[in-house]
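Yeah, one chain of the complex is gone here, protein chain that is, but the others are all in their spots.
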Amino acid sequence: MTPLKLQISFENVFKKFGDREVIRDISCDIQHGQVLVVAGPNGSGKSTFLRIAAGLLKPDRGEVHISLNDIRFDPQTYRTQLGYLSPDLTFYNELSAVENLLFFSSLRGIRMQHDDLASILEMVGLRGRGRDPVSAYSTGMVQRLKFAFAVLHHPPLLLLDEPTSYLDESGYRMAERIVKSYKQNGIVMIATNDPKEKEWGDLTLTLG
Amino acid sequence: MGRSNAYTGVDMVAQPKSSQQNGATLPIIHQSLLILRKDILLELRNRAALQAILLFSITTLIVVGFSAGGGANLPPDTLASLLWIILFFSAFSGLSHVFIKEEESNTAIALRLTSEANAVLWGKLLFNTLLTFVIIMIISPLYFILLNAPIIQPGKLALSLLTGGIGLSVSATIIAVIIARSHGKPALYGAIGFPILLPMLFIAVDATRLTFQTYSNINVLNRDILGLASFDVLMIVTAGLLFPYVWESE
Partner (left out) sequence: MFGKANKLTRKVTGLIKGLWWKILVGVWMSATIYCAFIVVGPAHGFSMNGEGAKIIFFHVPSAWLATLSYVVAAFYAIQYLIRQNIESDEKCATSMELGLVFGLCATVTGSIFSHNEWGKYWSFDPRQTSILVILLLFTAYLVLRNSITEPRKRAIISSVYALAALPPAMFLIWVVPRVVESLHQFANQAVIGDKLGGSYGPVLYFLALPAFLGLFIWMFQLRMQYYKLYLLNQKMKAEKKQCNLK
(Lines give C-alpha, C1' and ligand atoms only; values in the text may rest on other atoms or scores of the structure.)
Protein backbone atom coordinates (compact mmCIF):
# COMPACT_ATOMS: atom_id res chain seq x y z
CA MET A 1 0.00 0.00 0.00
CA THR A 2 1.52 3.30 -1.02
CA PRO A 3 1.48 5.75 1.85
CA LEU A 4 -1.01 8.54 1.43
CA LYS A 5 -0.01 12.14 1.72
CA LEU A 6 -2.87 14.47 2.38
CA GLN A 7 -2.82 18.24 2.33
CA ILE A 8 -5.61 20.73 2.54
CA SER A 9 -5.37 24.41 1.84
CA PHE A 10 -7.81 27.27 2.15
CA GLU A 11 -7.23 30.36 0.05
CA ASN A 12 -9.08 33.56 0.93
CA VAL A 13 -12.24 31.74 1.79
CA PHE A 14 -15.20 34.02 2.27
CA LYS A 15 -18.77 33.11 3.08
CA LYS A 16 -21.81 35.08 3.99
CA PHE A 17 -25.42 34.21 4.64
CA GLY A 18 -27.67 36.99 3.44
CA ASP A 19 -26.05 40.07 4.91
CA ARG A 20 -24.14 38.34 7.65
CA GLU A 21 -20.48 37.73 6.91
CA VAL A 22 -19.64 34.48 8.58
CA ILE A 23 -16.20 33.56 7.25
CA ARG A 24 -14.03 36.52 6.40
CA ASP A 25 -11.05 35.88 4.19
CA ILE A 26 -9.40 32.88 5.75
CA SER A 27 -6.27 31.26 4.37
CA CYS A 28 -4.36 28.38 5.85
CA ASP A 29 -2.50 25.23 4.97
CA ILE A 30 -2.70 21.98 6.83
CA GLN A 31 -0.25 19.18 6.30
CA HIS A 32 -0.47 15.45 6.67
CA GLY A 33 -0.41 14.31 10.27
CA GLN A 34 -1.75 17.52 11.76
CA VAL A 35 -4.82 18.19 13.81
CA LEU A 36 -6.43 21.56 13.25
CA VAL A 37 -8.67 22.90 15.97
CA VAL A 38 -11.17 25.55 14.89
CA ALA A 39 -12.17 27.55 17.93
CA GLY A 40 -14.29 30.59 18.59
CA PRO A 41 -17.40 31.81 20.34
CA ASN A 42 -20.86 30.59 19.40
CA GLY A 43 -21.92 31.69 15.97
CA SER A 44 -18.41 32.56 14.86
CA GLY A 45 -18.57 30.22 11.89
CA LYS A 46 -16.80 27.09 13.12
CA SER A 47 -19.45 24.73 11.79
CA THR A 48 -19.67 26.69 8.57
CA PHE A 49 -15.92 26.38 8.12
CA LEU A 50 -16.07 22.65 8.57
CA ARG A 51 -18.98 22.36 6.19
CA ILE A 52 -17.04 24.23 3.55
CA ALA A 53 -14.12 21.86 4.08
CA ALA A 54 -16.52 18.93 3.69
CA GLY A 55 -17.94 20.29 0.47
CA LEU A 56 -21.42 20.65 1.93
CA LEU A 57 -21.29 24.41 1.38
CA LYS A 58 -19.56 26.37 -1.32
CA PRO A 59 -17.59 29.47 -0.39
CA ASP A 60 -18.69 32.73 -1.99
CA ARG A 61 -15.12 33.61 -2.76
CA GLY A 62 -11.84 31.79 -2.43
CA GLU A 63 -10.93 28.18 -2.91
CA VAL A 64 -10.39 25.04 -0.96
CA HIS A 65 -7.94 22.48 -2.28
CA ILE A 66 -7.56 18.96 -1.05
CA SER A 67 -4.63 17.13 -2.48
CA LEU A 68 -3.99 13.47 -2.04
CA ASN A 69 -0.51 12.46 -3.16
CA ASP A 70 -0.45 15.70 -5.11
CA ILE A 71 -3.64 14.94 -7.00
CA ARG A 72 -5.98 17.84 -6.44
CA PHE A 73 -9.63 17.41 -5.54
CA ASP A 74 -12.18 19.99 -4.73
CA PRO A 75 -14.28 19.29 -1.65
CA GLN A 76 -17.41 18.41 -3.61
CA THR A 77 -15.64 15.60 -5.44
CA TYR A 78 -13.93 14.41 -2.31
CA ARG A 79 -17.00 14.55 -0.16
CA THR A 80 -17.94 10.90 -0.21
CA GLN A 81 -14.47 9.88 0.85
CA LEU A 82 -14.01 12.01 3.90
CA GLY A 83 -15.37 11.41 7.37
CA TYR A 84 -17.75 13.97 8.86
CA LEU A 85 -19.46 14.24 12.21
CA SER A 86 -21.65 17.07 13.40
CA PRO A 87 -24.62 17.81 15.64
CA ASP A 88 -27.01 18.09 12.71
CA LEU A 89 -26.07 14.76 11.20
CA THR A 90 -29.01 12.41 11.57
CA PHE A 91 -29.63 8.75 10.91
CA TYR A 92 -32.72 6.91 9.77
CA ASN A 93 -34.62 6.37 12.97
CA GLU A 94 -36.67 3.44 11.79
CA LEU A 95 -33.63 1.48 10.77
CA SER A 96 -31.26 -0.17 13.19
CA ALA A 97 -27.71 1.03 13.71
CA VAL A 98 -26.37 -1.86 11.71
CA GLU A 99 -28.79 -1.21 8.85
CA ASN A 100 -27.77 2.44 8.80
CA LEU A 101 -24.07 1.60 8.72
CA LEU A 102 -24.56 -1.07 6.06
CA PHE A 103 -26.56 1.32 3.90
CA PHE A 104 -24.05 4.14 4.07
CA SER A 105 -21.04 1.93 3.62
CA SER A 106 -22.53 0.19 0.61
CA LEU A 107 -23.25 3.56 -0.97
CA ARG A 108 -19.56 4.23 -0.63
CA GLY A 109 -18.80 0.92 -2.29
CA ILE A 110 -17.64 -0.88 0.83
CA ARG A 111 -19.05 -4.25 1.66
CA MET A 112 -19.01 -4.72 5.38
CA GLN A 113 -19.03 -8.22 6.76
CA HIS A 114 -20.51 -9.27 10.03
CA ASP A 115 -17.09 -9.15 11.69
CA ASP A 116 -16.41 -5.64 10.46
CA LEU A 117 -19.68 -4.43 11.88
CA ALA A 118 -19.08 -6.17 15.17
CA SER A 119 -15.64 -4.66 15.57
CA ILE A 120 -16.65 -1.15 14.67
CA LEU A 121 -19.54 -1.25 17.11
CA GLU A 122 -17.14 -2.58 19.70
CA MET A 123 -14.78 0.27 19.05
CA VAL A 124 -17.35 2.97 19.59
CA GLY A 125 -18.82 1.20 22.57
CA LEU A 126 -22.12 0.08 21.11
CA ARG A 127 -21.53 -3.63 21.35
CA GLY A 128 -24.72 -5.63 21.34
CA ARG A 129 -26.89 -2.64 20.55
CA GLY A 130 -26.42 -2.84 16.81
CA ARG A 131 -29.81 -4.34 16.07
CA ASP A 132 -31.78 -1.75 18.00
CA PRO A 133 -33.53 0.94 15.97
CA VAL A 134 -31.80 4.28 16.23
CA SER A 135 -34.98 5.76 17.64
CA ALA A 136 -34.28 3.80 20.80
CA TYR A 137 -30.82 5.26 21.25
CA SER A 138 -29.88 7.92 23.77
CA THR A 139 -28.10 11.01 22.49
CA GLY A 140 -24.81 9.68 23.78
CA MET A 141 -25.28 6.47 21.85
CA VAL A 142 -26.22 8.38 18.72
CA GLN A 143 -23.02 10.35 19.09
CA ARG A 144 -21.05 7.12 19.27
CA LEU A 145 -22.86 5.88 16.17
CA LYS A 146 -21.85 9.09 14.44
CA PHE A 147 -18.24 8.20 15.14
CA ALA A 148 -18.79 4.81 13.57
CA PHE A 149 -20.33 6.50 10.54
CA ALA A 150 -17.42 8.90 10.26
CA VAL A 151 -14.66 6.31 10.35
CA LEU A 152 -16.10 3.17 8.83
CA HIS A 153 -14.32 3.79 5.55
CA HIS A 154 -10.97 4.77 7.12
CA PRO A 155 -10.98 8.29 5.68
CA PRO A 156 -7.72 10.20 5.44
CA LEU A 157 -9.60 13.42 6.18
CA LEU A 158 -11.70 13.50 9.32
CA LEU A 159 -13.91 16.48 10.13
CA LEU A 160 -15.42 16.56 13.60
CA ASP A 161 -17.84 19.23 14.74
CA GLU A 162 -18.16 19.17 18.54
CA PRO A 163 -17.07 15.56 18.79
CA THR A 164 -17.45 14.99 22.52
CA SER A 165 -20.89 16.44 23.03
CA TYR A 166 -23.17 14.05 24.90
CA LEU A 167 -20.29 11.66 25.58
CA ASP A 168 -19.39 10.20 28.96
CA GLU A 169 -15.85 9.48 30.21
CA SER A 170 -15.39 6.32 28.17
CA GLY A 171 -16.84 8.00 25.09
CA TYR A 172 -14.45 10.85 25.59
CA ARG A 173 -11.52 8.46 25.68
CA MET A 174 -12.80 6.75 22.52
CA ALA A 175 -12.92 10.09 20.74
CA GLU A 176 -9.41 10.93 21.83
CA ARG A 177 -8.12 7.57 20.63
CA ILE A 178 -9.73 8.03 17.25
CA VAL A 179 -8.33 11.51 16.81
CA LYS A 180 -4.85 10.44 17.82
CA SER A 181 -4.76 7.47 15.48
CA TYR A 182 -6.46 9.15 12.52
CA LYS A 183 -4.04 12.00 12.54
CA GLN A 184 -1.34 9.56 11.57
CA ASN A 185 -3.48 8.54 8.64
CA GLY A 186 -4.06 12.01 7.32
CA ILE A 187 -5.62 15.16 8.71
CA VAL A 188 -8.17 15.78 11.42
CA MET A 189 -10.11 19.02 11.79
CA ILE A 190 -12.09 19.66 14.96
CA ALA A 191 -14.53 22.50 15.56
CA THR A 192 -14.98 22.99 19.27
CA ASN A 193 -15.15 25.15 22.33
CA ASP A 194 -14.21 22.42 24.73
CA PRO A 195 -10.82 23.25 26.30
CA LYS A 196 -9.81 19.60 26.58
CA GLU A 197 -10.54 19.01 22.90
CA LYS A 198 -8.53 22.07 22.04
CA GLU A 199 -5.49 20.39 23.51
CA TRP A 200 -5.62 17.71 20.87
CA GLY A 201 -4.73 20.20 18.20
CA ASP A 202 -1.39 20.89 16.63
CA LEU A 203 -2.71 24.05 15.02
CA THR A 204 -5.48 26.33 16.17
CA LEU A 205 -7.60 28.60 14.03
CA THR A 206 -9.60 31.06 16.08
CA LEU A 207 -12.64 32.64 14.49
CA GLY A 208 -14.80 35.53 15.56
CA MET B 1 -6.73 -6.44 5.34
CA GLY B 2 -7.36 -7.89 8.72
CA ARG B 3 -11.05 -8.12 9.23
CA SER B 4 -11.56 -8.88 12.84
CA ASN B 5 -9.20 -6.29 14.18
CA ALA B 6 -9.61 -3.67 11.51
CA TYR B 7 -11.29 -1.33 13.91
CA THR B 8 -9.83 -1.98 17.30
CA GLY B 9 -6.99 -0.32 19.08
CA VAL B 10 -4.08 0.97 17.14
CA ASP B 11 -5.05 -0.96 14.04
CA MET B 12 -7.84 1.52 13.75
CA VAL B 13 -6.05 3.00 10.84
CA ALA B 14 -5.14 -0.38 9.37
CA GLN B 15 -5.29 -0.37 5.62
CA PRO B 16 -6.94 2.45 3.79
CA LYS B 17 -9.36 1.03 1.28
CA SER B 18 -7.86 1.16 -2.15
CA SER B 19 -10.95 2.73 -3.64
CA GLN B 20 -10.29 5.81 -1.57
CA GLN B 21 -6.94 6.35 -3.14
CA ASN B 22 -7.89 6.71 -6.73
CA GLY B 23 -11.16 8.43 -6.04
CA ALA B 24 -13.41 5.77 -7.51
CA THR B 25 -16.92 5.48 -6.21
CA LEU B 26 -19.81 3.20 -6.84
CA PRO B 27 -21.59 3.68 -10.17
CA ILE B 28 -24.68 5.86 -10.01
CA ILE B 29 -27.08 3.14 -11.04
CA HIS B 30 -25.88 0.95 -8.22
CA GLN B 31 -26.20 3.78 -5.74
CA SER B 32 -29.71 4.61 -6.88
CA LEU B 33 -30.79 1.01 -6.49
CA LEU B 34 -29.40 1.01 -2.96
CA ILE B 35 -31.32 4.17 -2.19
CA LEU B 36 -34.46 2.66 -3.71
CA ARG B 37 -34.04 -0.40 -1.54
CA LYS B 38 -33.58 1.73 1.55
CA ASP B 39 -36.71 3.73 0.79
CA ILE B 40 -38.74 0.58 0.20
CA LEU B 41 -37.47 -0.80 3.49
CA LEU B 42 -38.40 2.39 5.32
CA GLU B 43 -41.79 2.44 3.67
CA LEU B 44 -42.53 -1.14 4.64
CA ARG B 45 -41.68 -0.31 8.24
CA ASN B 46 -43.49 2.96 8.37
CA ARG B 47 -46.08 2.82 5.60
CA ALA B 48 -46.76 6.53 5.92
CA ALA B 49 -46.78 7.43 2.23
CA LEU B 50 -48.56 4.29 1.16
CA GLN B 51 -51.26 4.71 3.73
CA ALA B 52 -51.78 8.34 2.83
CA ILE B 53 -52.13 7.60 -0.85
CA LEU B 54 -54.34 4.55 -0.45
CA LEU B 55 -56.66 6.25 1.99
CA PHE B 56 -56.97 9.30 -0.18
CA SER B 57 -57.49 7.45 -3.43
CA ILE B 58 -60.05 4.99 -2.12
CA THR B 59 -62.01 7.70 -0.36
CA THR B 60 -62.05 9.84 -3.49
CA LEU B 61 -63.02 6.87 -5.58
CA ILE B 62 -65.98 6.13 -3.37
CA VAL B 63 -67.10 9.76 -3.33
CA VAL B 64 -66.82 9.99 -7.09
CA GLY B 65 -68.60 6.71 -7.61
CA PHE B 66 -71.36 7.69 -5.29
CA SER B 67 -71.98 11.12 -6.75
CA ALA B 68 -71.78 9.85 -10.30
CA GLY B 69 -74.67 7.56 -9.49
CA GLY B 70 -73.08 4.23 -10.23
CA GLY B 71 -71.59 5.50 -13.43
CA ALA B 72 -74.64 4.69 -15.47
CA ASN B 73 -73.63 5.64 -18.96
CA LEU B 74 -71.23 8.41 -18.17
CA PRO B 75 -69.73 9.87 -21.33
CA PRO B 76 -66.16 8.78 -22.07
CA ASP B 77 -64.55 12.15 -21.43
CA THR B 78 -66.11 12.39 -17.99
CA LEU B 79 -64.97 8.88 -17.17
CA ALA B 80 -61.45 9.67 -18.30
CA SER B 81 -61.24 12.97 -16.44
CA LEU B 82 -62.55 11.54 -13.20
CA LEU B 83 -60.04 8.72 -13.26
CA TRP B 84 -57.16 11.09 -13.79
CA ILE B 85 -58.43 13.48 -11.15
CA ILE B 86 -58.36 10.67 -8.64
CA LEU B 87 -54.89 9.57 -9.72
CA PHE B 88 -53.54 13.12 -9.76
CA PHE B 89 -54.69 14.02 -6.27
CA SER B 90 -53.70 10.66 -4.85
CA ALA B 91 -50.23 11.09 -6.26
CA PHE B 92 -49.94 14.53 -4.81
CA SER B 93 -50.96 13.36 -1.40
CA GLY B 94 -48.10 10.92 -1.19
CA LEU B 95 -45.29 11.46 -3.65
CA SER B 96 -43.70 14.36 -1.84
CA HIS B 97 -43.04 12.10 1.08
CA VAL B 98 -39.72 10.80 -0.20
CA PHE B 99 -38.08 14.18 0.00
CA ILE B 100 -40.03 15.95 2.68
CA LYS B 101 -39.18 13.21 5.12
CA GLU B 102 -35.46 13.41 4.35
CA GLU B 103 -35.58 17.12 4.85
CA GLU B 104 -37.60 17.08 8.06
CA SER B 105 -35.46 14.45 9.73
CA ASN B 106 -32.33 16.01 8.28
CA THR B 107 -30.98 12.77 6.91
CA ALA B 108 -30.19 14.65 3.71
CA ILE B 109 -26.75 15.47 5.11
CA ALA B 110 -25.78 11.83 5.51
CA LEU B 111 -27.04 11.13 1.99
CA ARG B 112 -25.05 14.01 0.57
CA LEU B 113 -21.95 12.74 2.32
CA THR B 114 -22.19 9.26 0.91
CA SER B 115 -23.77 9.39 -2.51
CA GLU B 116 -23.77 11.21 -5.82
CA ALA B 117 -26.50 13.78 -6.20
CA ASN B 118 -28.21 12.19 -9.14
CA ALA B 119 -28.15 8.77 -7.54
CA VAL B 120 -30.56 10.20 -4.99
CA LEU B 121 -32.78 11.51 -7.77
CA TRP B 122 -32.95 8.28 -9.72
CA GLY B 123 -33.43 6.19 -6.62
CA LYS B 124 -36.31 8.30 -5.35
CA LEU B 125 -37.76 8.63 -8.83
CA LEU B 126 -37.87 4.85 -9.15
CA PHE B 127 -39.51 4.66 -5.76
CA ASN B 128 -42.16 7.22 -6.67
CA THR B 129 -42.82 5.53 -10.00
CA LEU B 130 -43.24 2.21 -8.23
CA LEU B 131 -45.65 3.82 -5.80
CA THR B 132 -47.60 5.41 -8.65
CA PHE B 133 -47.88 2.09 -10.45
CA VAL B 134 -49.09 0.39 -7.30
CA ILE B 135 -51.80 3.00 -6.97
CA ILE B 136 -52.79 2.77 -10.61
CA MET B 137 -53.02 -0.99 -10.38
CA ILE B 138 -55.19 -0.81 -7.30
CA ILE B 139 -57.41 2.09 -8.29
CA SER B 140 -58.03 1.41 -11.98
CA PRO B 141 -59.74 -1.96 -11.63
CA LEU B 142 -61.84 -0.62 -8.78
CA TYR B 143 -62.71 2.39 -10.89
CA PHE B 144 -63.82 0.29 -13.82
CA ILE B 145 -65.96 -1.86 -11.59
CA LEU B 146 -67.53 0.91 -9.57
CA LEU B 147 -68.30 3.13 -12.51
CA ASN B 148 -69.11 0.53 -15.13
CA ALA B 149 -66.54 1.92 -17.48
CA PRO B 150 -66.26 0.07 -20.77
CA ILE B 151 -62.89 -1.48 -21.50
CA ILE B 152 -62.72 -1.41 -25.25
CA GLN B 153 -59.02 -1.19 -25.91
CA PRO B 154 -57.20 -2.65 -22.94
CA GLY B 155 -53.74 -2.47 -24.50
CA LYS B 156 -53.89 1.19 -25.35
CA LEU B 157 -55.58 1.91 -22.04
CA ALA B 158 -52.72 0.29 -20.19
CA LEU B 159 -50.23 2.25 -22.27
CA SER B 160 -51.95 5.54 -21.58
CA LEU B 161 -52.01 4.78 -17.86
CA LEU B 162 -48.38 3.71 -17.97
CA THR B 163 -47.00 6.73 -19.78
CA GLY B 164 -49.28 9.09 -17.90
CA GLY B 165 -48.28 7.51 -14.61
CA ILE B 166 -44.59 7.97 -15.32
CA GLY B 167 -45.21 11.60 -16.26
CA LEU B 168 -47.13 12.07 -13.04
CA SER B 169 -44.38 10.58 -10.92
CA VAL B 170 -41.45 12.37 -12.57
CA SER B 171 -43.13 15.76 -12.34
CA ALA B 172 -44.23 15.16 -8.77
CA THR B 173 -40.69 14.13 -7.81
CA ILE B 174 -38.95 17.21 -9.13
CA ILE B 175 -41.58 19.45 -7.55
CA ALA B 176 -41.18 17.55 -4.28
CA VAL B 177 -37.48 18.25 -4.10
CA ILE B 178 -38.04 21.91 -4.92
CA ILE B 179 -40.51 22.25 -2.07
CA ALA B 180 -38.43 20.18 0.34
CA ARG B 181 -35.17 22.02 -0.25
CA SER B 182 -36.79 25.42 -0.09
CA HIS B 183 -38.05 24.57 3.38
CA GLY B 184 -41.30 25.87 2.03
CA LYS B 185 -44.66 25.04 3.39
CA PRO B 186 -45.69 21.63 2.11
CA ALA B 187 -49.07 23.21 1.48
CA LEU B 188 -47.54 24.84 -1.56
CA TYR B 189 -46.82 21.46 -3.09
CA GLY B 190 -50.15 21.13 -4.87
CA ALA B 191 -50.24 24.74 -6.02
CA ILE B 192 -46.74 24.56 -7.46
CA GLY B 193 -47.23 21.18 -9.03
CA PHE B 194 -50.52 21.86 -10.72
CA PRO B 195 -49.32 24.05 -13.62
CA ILE B 196 -46.49 21.60 -14.26
CA LEU B 197 -48.76 18.61 -14.48
CA LEU B 198 -51.75 20.05 -16.24
CA PRO B 199 -50.48 19.92 -19.82
CA MET B 200 -49.58 16.27 -19.44
CA LEU B 201 -52.95 15.59 -17.85
CA PHE B 202 -54.76 17.03 -20.87
CA ILE B 203 -53.12 14.54 -23.14
CA ALA B 204 -53.50 11.68 -20.69
CA VAL B 205 -57.21 12.35 -20.29
CA ASP B 206 -57.60 12.58 -24.04
CA ALA B 207 -55.80 9.30 -24.60
CA THR B 208 -57.76 7.49 -21.92
CA ARG B 209 -61.01 8.91 -23.22
CA LEU B 210 -60.29 7.51 -26.66
CA THR B 211 -59.74 4.04 -25.25
CA PHE B 212 -63.27 4.08 -23.89
CA GLN B 213 -64.74 4.52 -27.33
CA THR B 214 -65.33 1.84 -29.87
CA TYR B 215 -64.80 3.93 -32.93
CA SER B 216 -62.06 6.31 -32.07
CA ASN B 217 -59.44 7.88 -34.19
CA ILE B 218 -56.47 5.53 -33.88
CA ASN B 219 -54.07 8.12 -35.22
CA VAL B 220 -54.99 10.61 -32.56
CA LEU B 221 -54.73 7.97 -29.87
CA ASN B 222 -51.31 6.89 -31.00
CA ARG B 223 -50.19 10.47 -31.22
CA ASP B 224 -51.41 11.09 -27.70
CA ILE B 225 -49.50 8.14 -26.31
CA LEU B 226 -46.38 9.12 -28.20
CA GLY B 227 -46.82 12.62 -26.89
CA LEU B 228 -47.01 11.33 -23.34
CA ALA B 229 -43.96 9.15 -23.82
CA SER B 230 -41.96 12.05 -25.22
CA PHE B 231 -43.08 14.24 -22.35
CA ASP B 232 -41.84 11.60 -19.96
CA VAL B 233 -38.44 11.48 -21.60
CA LEU B 234 -38.21 15.26 -21.69
CA MET B 235 -39.19 15.56 -18.06
CA ILE B 236 -36.72 12.88 -16.95
CA VAL B 237 -33.89 14.65 -18.74
CA THR B 238 -34.93 18.01 -17.28
CA ALA B 239 -35.14 16.54 -13.78
CA GLY B 240 -31.68 15.04 -14.17
CA LEU B 241 -30.24 18.38 -15.25
CA LEU B 242 -31.94 20.46 -12.58
CA PHE B 243 -31.77 18.17 -9.56
CA PRO B 244 -28.13 18.78 -8.59
CA TYR B 245 -28.76 22.51 -8.34
CA VAL B 246 -31.58 22.08 -5.88
CA TRP B 247 -30.05 19.23 -3.92
CA GLU B 248 -26.76 21.00 -3.40
CA SER B 249 -28.23 24.36 -2.50
CA GLU B 250 -27.77 25.40 1.09
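As written, the chain order gives the labels A and B, with residue 1 at the start of each chain.
Rule of thumb we're sticking to: a contact is a pair of C-beta atoms (placed from the backbone, for glycine too) under 8 Å apart; a residue touches a chain by one contact, two chains touch by 3 or more.
Just so we're clear, the structure is a prediction, and the values are computed from it rather than from any experiment.
Q: Residues on chain B that touch the omitted chain in the whole complex?
A: The list for chain B reads 171, 174-175, 178, 181-185, 188, 191-192, 194-200, 202-203, 206, 220, 223-224, 227, 231, 234-235, 238-239, 241-242, 245-246, 249-250.
Q: Where does chain A touch the missing chain, residue by residue?
A: 17-19
Here is the rule we go by: only the chains that are shown with their structure count from here on.
Q: When the C-alpha atoms of chain A and chain B are each averaged to a single point, how far apart are the two points in Å?
A: 34
Q: Would you tell me which residues of chain B are touching chain A in their complex?
A: 3-8, 10, 12-21, 23-26, 31, 34-35, 38, 41-42, 45-46, 105-107, 109-110, 112-116, 119, 248, 250
Q: Can you list the residues on chain A that touch chain B in the complex?
A: 1-2, 4, 17, 54, 56-58, 68-69, 71, 73, 76-82, 84, 86, 88-95, 99, 103-104, 106-110, 113, 115-116, 119-120, 122-123, 149, 151, 153-156, 177-178, 181-182, 184-185
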